[in-house]
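Handing you a structure now.
The complex appears here without one of its protein chains, the remainder shown in place.
Naming follows writing order (A and B), and every chain is counted from residue 1.
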């Protein structure tokens, strides 16, 4: 029975090529858009290298001092992180790195290479999961001794030395000093806002004053929890530490606000000083889910519209089926199946299109170093959306179809 | 005939409800995109106020050097920069340079000159800059004067130069703001000495804010500006860049400098600011394509279903052109229904002032959206209407 349903559905799709095309177009492009959007989202906040263990990572990168008249907000001072975050008891490890990258100039022989630089400590490489293509990261001892060593990303290494392997051990000039290339990592896309850089250096080689006791500065802490379940405990511990701290410049400020946020929460807070610990995720989701639904609604209505029109066109067929004893339920099943088949087909097409668009996006280098792709998560979401879409756009026409009285359907059958 | 079409479409409202809803949603999408687009365009058309083609930005960090010594080093650095034959001009500035995504905003009170009443301002972009900025950025002075040596002497008021937008905010009636006063809390008030066209460091696409300049005086030792805007001679490149950053390291103990060209920063900013609108735009183009195909499909199916009716109309004396016009007219009437619903929603935005967008932008967007929808509907109906006109009445009437 099911197979014959399937056969009929297939034949119907082939018979009305133009309408099958319109439907497929609508479904596949809608899903393509949604999958591409999700892939962009996933690329920024999903668990991927170097934040492979995103569920166990917390980021402390914003410090807000608030008073009745004024408010200051900035990244966090190195000294503050050293003193109050490294000493947290719950985390497994704490890394400190420069918040945001700074564009600098490397001199490789006569060649001038502009790179985005990030100062880090030695824990950085243990907390995050960089993919080393060649060489190794700098270790704790090298950071302690302010060794002039650095890690490059693959593209810069290749541009400067021809290949990743060739780069290891080579010397470059930076700010008038010779540095040695220790390792080469796979490119980190700029959408990985908190870990992106092209060149990583031991924080101790900076000329900036790391002992500046100000709470504000240019650094962030990346905290690795032992287990995902420890995340709230770490957040709570950090708040306790903050609560005990004396407020700098109490004449001007009355409150210190800073949070240990997950990657997602950081992304959603997006520099909004008023956002709470979870980055006000609820309103973010409300907005985006609402927008997403609206975005799906239009093609869905379109599909319903076409389906209803086709239903009426096929009134004669329905009449015959009813006359030969098909029940309303059977007809609904038949048409739903037809629709789900259509949407699944459109879904697959949409995933293919999405893969193409993502590939083109990667190639265009619109997002530098992006390696967007349709991974398992994205694929699953896409397929789920396709099914939802099929049901959404199929139920009403199917219902309408099944309610068409047999005699009227037969009489109203239309030639052509 | 129009009445007839409205009657017909009204009587078919149940059958056409989904189509109307679709048109309504399409209008909402078009309205949203139109608002964003019109807003960007309106912003883009405002004068930028400066010229950035040959301008570089040098940022320096001062390392562990004690604060008291920093000012001397800075003066020395500026002198060396200006002495460089490749540098046409150099001006100190706070971090809120063009296209840097940094901003610094203050709220001040406008003081009415005759009765000294105070009126609070909105946020004002505030720039602490060296007096050389005007020459470096080619700012256009429209009234009064720019900072001069006389301003180095501390007076009762802090001299400031403002832009035309702030002048309009202070005096909406179009009076000149020269010598006008801007008062703050617990700080000396500012007196306007000059008006420039604009200085939109947030970029062309951002809603312009009123701006105000305060000069960094040579003897100022409270605020250390760590950015320099440099006008370089044409043809300057990596060599000059290396030379300048080397200068920074040589002059300042522990100092480092980084250089970016404003052209690069502009590109980066444009890309950032355009990503979302472009994404939205392409999504809505696709949505409209979808709607267009759907509309076309439904119309086409309707024509084959309505052959009898159209045949009768021909028999009653309608010409082929009349039938074609009718089909077109019908879809335009439906579009009008959808539009009416959409306008009900859209008009809430300027009425309630939901977003911080000027009402005229909303109305332009409504007009654009409505026009685009009518155009879309017309294009979709062209082929079906020709199809309808080509129906042979004799054949259509015989089918049953």
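For the reader, a short list of remarks on this structure follows.
By definition in this document, a residue touches a chain if its C-beta (ideal position, glycine included) is under 8 Å from a C-beta of that chain, and two chains touch if they have at least 3 such contacts.
Here is the rule we use: contacts and distances are computed from a predicted model.
Within the choices "RNA polymerase sigma factor", "Putative ABC transport system ATP-binding protein", "Outer membrane protein beta-barrel domain-containing protein" or "PadR family transcriptional regulator", the name that UniProt assigns to the complex's undisplayed chain is "Putative ABC transport system ATP-binding protein".
Among the chains on display, the ones the left-out chain touches in the entire complex are B. Taking the complete complex into account, B:397 is the one of B:158, B:280, B:382 or B:397 that touches the chain left out.
Per the touch definition above, the residue from B:8, B:88, B:270 or B:343 contacting the chain not shown is B:8. Only one residue from B:267, B:319 or B:348 touches the chain missing from this view: B:319. Contact between subunit B and the absent chain runs through residues 1, 3-4, 7-8, 11-12, 15, 308-309, 311-322, 392-394, 397-398, 400.
By our rule, only the chains that are shown with their structure count from here on.
For the pair subunit A and subunit B, the distance between C-alpha centroids works out to 27 Å. Of all residues in subunit B, only 18-19, 21-22, 25-26, 28-29, 61, 63-64, 185, 238, 241-242, 245-246, 249, 254-256, 258-260, 271, 275, 283, 286-287, 289-291, 293-294, 296-298, 300-302, 304-305, 399 touch subunit A in the complex they form. On subunit A, the positions that touch subunit B within their shared complex are 18-19, 22, 25-26, 29-30, 33, 69, 102-105, 107, 112, 175-176, 207-209, 211, 294-295, 297-299, 301-306, 308-310, 312-313, 366, 414-416.
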